[in-house]
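The structure under discussion is supplied below as structure tokens; questions concerning it will follow.
Excluded from the complex is one protein chain; the other protein chains are retained at their positions.
After this line comes subunit A, so read on.
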Amino acid sequence: MSLSVDIEHRFDGFTLKAAFEAPPGVTALFGRSGAGKTTLVNAVAGLLRPDAGRITLKDRVLLDSAAHICLPPHRRRLGYVFQDARLFPHLSVAANLDYGTRYASGGGTAMSRSDVIDLLGLAPLLDRRPRHLSGGETQRVAIGRALLSRPEMLLMDEPLAALDATRKADILPYLERLKTAYNLPILYVSHALDEIARLADTLVLLADGRVHSAGPIRTLLSDPALVPVLGVREAGAVIDARVTHHADDGLTTLRIAAGDLYLPGVQAHVGDVVRVRIRAGDVIIARERPKGLSSVNILPVTVTAVQMGDGPGAAIALDAAGDALLARITARSARDLGLQAGMPCFAVLKATSVAQASIGQHLP
């Protein structure tokens, strides 16, 4: 276990009482604004002292209110990437990057300066001032600066929230690279499920200052009971698929256990494993294999759970030869089809509706 958090904090009539564990890999803190995400991360970083609690990182105690231990931020060895970057305006990009190096002691993740500059594509920016950087460049420098302080864990508080969709798409591959290149645990705060679906290994769902649920991302994203919490439009499972063929018409064949998927706009190389997010609303359920359908993605599946919502919708959990899928259909359809656990049927995926951003890229 990398990070273990159990804190209680009261402020402005709001009570945050949250406990969670972050194993190695990327742990996403997800919740609406006001759910207490930033407060939680600030407590981990030491920028906020909670009323009570205990925070440990590996075997180091960062906070233990019972023992009156509260390490100041500069001794916690955590790299913090803020939503607003917070670069030092009076220093060049190079000096910003090197700022933490002089205070870094041994330990932490050893990354050479040149590796970090290559990874984040910072070489052309080194002599510039922060005010001459674009939003995306600013955030990349902030990530590099945090990495070069040799942190034992990286905290990222909505690092992409201030960026438009294009810039976001520019940075996400860097984050994916970061995740695979270094064995650095990351606590990633976001209210954007698409980012989380691409990056996270573990998901901690925060609602009204409490941990609503926590666990492996695949399990949580395919849990029909969580659809209302995650948002009915955004909910959807993620599955890993291997790229097997790029066709001339732009469609890529992706192999999963239950069969082949044909999706447009996949950038990965043949042989790569990519993460595909399939929104629940983009899945249609048929009792018999449909014929004469425009969609080419039809998978044999088994219903594992039916969750009727409060409104007209229903969330259906499906098993596709071991991969979990999620479908959102109307409650009336669910009744008409007589869906129940254990029932075999077919899932139809609308290929064109799988957004580019939903497809994780595996970079070398």
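Criterion: a contact is a pair of C-beta atoms (placed from the backbone, for glycine too) under 8 Å apart; a residue touches a chain by one contact, two chains touch by 3 or more; residues count from 1.
The definition used in the following text is that contacts and distances are computed from a predicted model.
**Student:** Suppose you had to identify the omitted chain by its UniProt name; would it be "Secreted protein", "Hydrogenase", "Choice-of-anchor M domain-containing protein" or "Molybdenum transport system permease"?
**Tutor:** The chain we cannot see is recorded in UniProt as "Molybdenum transport system permease".
**Student:** Give the residue, chosen from A:Lys17, A:Lys37 or A:Arg77, that touches the chain omitted from the document.
**Tutor:** Hidden-chain contact among the options goes to A:Arg77.
**Student:** Could you tell which one of A:Ala19, A:Leu47 or A:Val232 touches the chain left off the display?
**Tutor:** Missing-chain contact among the listed residues: A:Leu47.
**Student:** What residue numbers in subunit A mark contact with the hidden partner chain?
**Tutor:** Contacting residues on subunit A, toward the hidden partner: 45-47, 72-80, 82, 84, 86, 88-90, 99-100, 103-104, 129-131, 145-146, 149.
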